[in-house]
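The complex is shown incomplete by one protein chain, all other protein chains being positioned as in the whole.
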Amino acid sequence: MTQRKSFGSDNQAGAHGAVLSALARANLGDAVGYGDDPWTQRAAAALCTAFGARGGAFFVFTGTAANVLGLSLLLRPYEGVICADSAHVNVDECGAPERILGSKLLTVPAPDGKLTPGLISAQLADRGDEHRVQARVVTISQVTELGTCYTLAELKSLGEFCRAEKLRLYIDGARLANAAAHLGCSLADLAAQADVLSFGGTKNGAVGAEAVVVMAEELIAHVPFLRKQQGQLASKMRYLAVQFQALLDADLWLRNAAHANAMARRLADGIRGAPGVGLWQPVESNAVFASLDPAHIARLQQDWQFYVWDTTAQVVRWMTAYDTTEADVDTFVADVWRTAQA
Amino acid sequence: MTQRKSFGSDNQAGAHGAVLSALARANLGDAVGYGDDPWTQRAAAALCTAFGARGGAFFVFTGTAANVLGLSLLLRPYEGVICADSAHVNVDECGAPERILGSKLLTVPAPDGKLTPGLISAQLADRGDEHRVQARVVTISQVTELGTCYTLAELKSLGEFCRAEKLRLYIDGARLANAAAHLGCSLADLAAQADVLSFGGTKNGAVGAEAVVVMAEELIAHVPFLRKQQGQLASKMRYLAVQFQALLDADLWLRNAAHANAMARRLADGIRGAPGVGLWQPVESNAVFASLDPAHIARLQQDWQFYVWDTTAQVVRWMTAYDTTEADVDTFVADVWRTAQA
Amino acid sequence: MTQRKSFGSDNQAGAHGAVLSALARANLGDAVGYGDDPWTQRAAAALCTAFGARGGAFFVFTGTAANVLGLSLLLRPYEGVICADSAHVNVDECGAPERILGSKLLTVPAPDGKLTPGLISAQLADRGDEHRVQARVVTISQVTELGTCYTLAELKSLGEFCRAEKLRLYIDGARLANAAAHLGCSLADLAAQADVLSFGGTKNGAVGAEAVVVMAEELIAHVPFLRKQQGQLASKMRYLAVQFQALLDADLWLRNAAHANAMARRLADGIRGAPGVGLWQPVESNAVFASLDPAHIARLQQDWQFYVWDTTAQVVRWMTAYDTTEADVDTFVADVWRTAQA
Partner (left out) sequence: MTQRKSFGSDNQAGAHGAVLSALARANLGDAVGYGDDPWTQRAAAALCTAFGARGGAFFVFTGTAANVLGLSLLLRPYEGVICADSAHVNVDECGAPERILGSKLLTVPAPDGKLTPGLISAQLADRGDEHRVQARVVTISQVTELGTCYTLAELKSLGEFCRAEKLRLYIDGARLANAAAHLGCSLADLAAQADVLSFGGTKNGAVGAEAVVVMAEELIAHVPFLRKQQGQLASKMRYLAVQFQALLDADLWLRNAAHANAMARRLADGIRGAPGVGLWQPVESNAVFASLDPAHIARLQQDWQFYVWDTTAQVVRWMTAYDTTEADVDTFVADVWRTAQA
């Protein structure tokens, strides 16, 4: 437990009160296990409506699990996944895709974390060559690991490219809510080009819940078996489902994300002009990537929890959460200024 | 949501109030993610103490995940797992061990769900033959899938046999609490022979939490990586940990299990003598396996939720839970009698 | 090198002279690697014609590899393979199917090594249950591991059952030639019900070569990639292909198999009436399974190479090969009589 508000990660925040209340409300009597209960059916239906999904929505426990399950719907054993080299599936999942799917990741350097048709094209030269893994899925993160967002136009262009090239599109949506808030669009707008995507609850105020949203009906028959095999079938499913219901009710998910984004904006605005402090990426979500002097980083970390993103580039990542207050930001900004001017 | 108390499974019960309260208490401020928080450290330490484990205790989300993680600590790719043919890992995990571990299960018919040194021996003939999977781990369930318990003497004999044969012993403890309550022994007594075991929280009143307890220190270095790779690393780990803390406090786990066992005992006693109703297995936990006429099964299922275990043998499984009341049991027993005498 | 003819296995025989000659003939100048050469194309086409395959024929190095490649064409990760408990894939491949495919084998006790629609049916109860591996492929061995053959009527009945139940049929044909010789039918007759099958060259006089024959066109697109990924793509493919060409030319494969079968028949006839010697299985190929006194087994093994199949049942396996002579058999038979009467 940190005394001051953490800027380390949005998953260091606790759960929103509405989520805990929903758990308590669901705790009445028995429910058939494994999702055959009214809470799960209602929440899944609500997600399908929100995403415009003809397939279905399925709850799992972690972001890594959501990505592995989602990708496992789309791949044969010899097929590969094109992703940015900074992608969570490539960097932060301890090799789960390779180990659980057996698939190779075909990584592309992407300075702003975003793939483009041009970057993807370069990975398609070897199609048909039996010595080479066959590219089959493109996966993007929305919000990216660098805090940037694909615009709707960029998504459309990627979707069209993928369909033309017979590639499937998977979206890692651990922070999809923040993208919707930033772009001012609906979840359905974000999902329109995707075959499968994840929708993160944990970083948006849940205790711990992620959803895999399957857009096309023909893919869903496999999900129950793959989810079970991958250790992600909750027996008391209602407690996952109601977390999402709480976030969906009255668009709490959007309010949480919009607030977190606004706090990142406030932070970025606050440090503008501080000597030696620069923004490394545009602020398009609840992350601020800033470069500053290593000595200043060290001094700030004495009092504040945040991560150094890149030691050689001297870049830090400051994350805000749904429960970060204006006062939290202002105190932190003042400390950044004090440090920078020392 | 079933109106009458379900006898379908102990995972159809809700969560114990103390578990929900613990979630609320943990929901204060920020915590570093992935288990580097005081709640997780306290609960893990408490589990190690209770089990006499020099290694560590690690939280995961489901029983299948606990089994896969536990077994993955003990196996090389060409090594196999000896288990009863009725074992959960063999029957009820959609092939997760084969798929995630790549390991073959070497199954042994065991009429009461229990392995013996003699039954295991028969699987050891091919050691050293490169054409054959090499037996390396023995896995038992305590309570077994048939509701029976290994006595401490049986466990000791299995442990000695395994050590003599250089086999590792894994215990699937999804209902370990019920075994401790039945045998009147400690968790450390149950764990004494094992290399790794799971300890189920979900069926004991948790929202959803299982622990993997690693007895020996030399095995734990691998756990964090394997848990992450298998999609089981909770970012907001505190909410898993405090569920176990709530169950450990004042031995709630034991009281829950003892109560569920007593209700099964009451049920079994209640139906004794009902025409055409027989016990298929001794009642040594919170499960009653009974054989009865298919027509009577169908009639009872109109009003009550429970599963037919074996259609050809006409065996049903009635599970009790920590929150099954004497009145629940008595109403059900009366219905069994009414049906049996119809 | 054994002095006397081995009855241990048909893979202990050397290569047929025609196969070695074919290797020498193919050793002229360069050839494009990986199968894009005239020898490979001719041999693959000849196999397709012989089997009536619209798909294709693909060469690999070992029987285990052929089975794994063949099955990998037919399975999704959560789907299982129904097989006899004595099947080579279950017993003799060191867990390759579980490890490489990730699939569970659903084994059926089959006293004569042969599956029937009835035996298969018992494995289909759990279809649709997400906790259970979903049966998708039936694999049979023709000749079986117990030396028995499915009749064409039995094959037809299995094929019809599989199609009705939406199950795929894979045939492990490591000794398919011996089955054709025994049944007096064509390879196409044997393949008619199968989706994919293997055709063994190694036990039929090759240096080392197996073929995977894919009956249906829609499956072949995946083969090149899966074969490469599984380490079975020969760079100098012509040397695999010409082995099969040599066996196909003038039906050498059939003559080799018919001769081996005749030698087994001669052996079985020869020992008829020897005291304490019984046939354990009907002789329908080049294997004789006999039961005899353990002391007699030990005495015979001092002079002859063969394997004890089942120590508790005191059953031995005597295999003949394409190059076993009548004199070899007669000398051995005389020794069996001498031992039995001692």
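A, B and C are the chain letters, set down in written order, and residue numbers restart from 1 in every chain.
Keep this in mind: contacts are C-beta pairs under 8 Å (C-beta built on N, C-alpha and C of every residue); 3 or more make two chains touch, one makes a residue touch a chain.
A quick note: this is a predicted structure, and the numbers were derived from the prediction, not measured.
Q: Taking the full complex into account, find the residue in B:7, B:78, B:244 or B:280 that is in contact with the omitted chain.
A: If we include the chain that is not displayed, B:78 is the one touching it.
Q: Tell me which residue among B:66, B:226 or B:254 touches the hidden chain in the full complex.
A: Spelled out, the listed residue whose C-beta touches the missing chain is B:226.
Q: Check each of B:25, B:54, B:131 or B:163 against the chain that is not shown and name the one that touches it.
A: If we include the chain that is not displayed, B:131 is the one touching it.
Q: Return the single residue from C:58, C:170, C:199 or C:239 that touches the missing chain.
A: C:239
Q: Which residue, C:99, C:114, C:182 or C:317, contacts the hidden chain when the whole complex is considered?
A: C:99
Q: Thinking of the whole complex, not just what is shown, which of C:52, C:117, C:159 or C:208 touches the missing chain?
A: Residue touching the absent chain, from the options given: C:208.
Q: By the contact criterion defined above, which parts of chain A meet the unshown chain? Give residue numbers in ascending order.
A: 77-78, 80, 91-95, 98-100, 102-105, 125, 130-133, 311
Q: Provide the residue numbers of chain B that touch the chain removed from this figure.
A: Touch set of chain B with respect to the missing chain: 34, 72, 76-78, 102, 130-131, 134, 222, 224-229, 233.
Q: Which positions on chain C touch the chain that was left off?
A: 1-2, 5-6, 8-9, 11-15, 17, 20, 23-24, 26-33, 37-38, 60-65, 68, 93-96, 99-100, 202-203, 207-208, 225, 228-236, 239-240, 305
Following the convention adopted for this analysis, only the chains that are shown with their structure count from here on.
Q: Grab the C-alpha centre of each chain and report whichever is closest to the global C-alpha centre.
A: Of the chains present, the most centrally placed is B.
Q: On a CA-centroid basis, which chain has its centre farthest from chain B's?
A: C
Q: Take the average of all CA coordinates in chain A, do the same for chain C, and state the distance between these two points in whole angstrom.
A: Computed value for the inter-centroid distance: 50 Å.
Q: Got the chain B residues that touch at least 2 other chains?
A: Expected reply: 93-95, 99-100.
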